[in-house]
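On to subunit A.
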Amino acid sequence: MQPVYVVLIINLIIWAGIFGFMFNTDKKISSLSVKLERLNRDKNI
Partner candidate 1 sequence: MESLNQKQGLLQTGTNAYLIFKKDLLQEFKTRYALNAIFLFALVTLFAVSFAIGTFNASSDILSALLWIILFFASMSGLSHIFVREEEAHTADTLKLVAKPTEIFLGKLIFNIVLLFMVELLVVPLYVAIMNFTIYHILLLAAALLFGTFGLAGGGTIVAAIIAKSNARGALFTVLAFPILLPVLVTGISVTKNAATEKLFSNPVSELQSLFAFAIVIITAGILLFDFIWNE
Partner candidate 2 sequence: MVNKLLKIGLFLILSLVIIGAFIYAPLAKGLGEFTRVLYFHVPMAWITVVAFFIGAVYSILYLKKKEHKYDLYAETANQLGFLFVVLATVTGSIWAKMSWGSFWNWDPRETSIFILMLVYAAYFALRSAVEQADRRASLAAVYDIIAFVTVPFFVFIVPRIYASLHPDPLINTQGKIHMSPKMQLVFFTSLFSYTMVFVWMLIMRIKMIKLKLKLKEMEQ
Partner candidate 3 sequence: MQLIAESITKYFNEHIIFKDIHFAAASGSCLAVLGPNGSGKTTLMRIVSKLLAPTAGTVTFNENGQVLTDTEIRYRIGFLGPYLELYQDLTATENLSFFAKIRGLTDYQPAMNRLLDQFGLKGREEDPVRAYSSGMKQRLKYVFALLHQPDVLFVDEPRSNLDAEGIARVYDLFSEFKKERLLILATNDSEDLQFADERIEIRVAG
């Protein structure tokens, strides 16, 4: 295999990894904020 393709594949993996990371963090953040909102509402009632 040409070394260039190795580089390309690694880059694609990094690229996919970055977006996987971001979506994951995004999901966690939204679930946390939902939880926080619920707690806030409970406290106000």
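Candidate selection criterion: all candidates are chains of the complex that A comes from, given by their letters.
Please note the rule applied: a contact is a pair of C-beta atoms (placed from the backbone, for glycine too) under 8 Å apart; a residue touches a chain by one contact, two chains touch by 3 or more; residues count from 1.
On a predicted model such as this, the values are computed, not experimentally measured, just so you know.
Visitor: In this complex, work out which of 1, 2 or 3 touches subunit A.
Guide: In this complex, among candidates 1, 2 or 3, subunit A touches 2.
Visitor: In their complex, what parts of subunit A are in touch with candidate 2?
Guide: 2-4, 6-8, 10-12, 14-15, 18-19, 21-22, 25-26, 28-29, 32-33, 35-36, 39-40, 43
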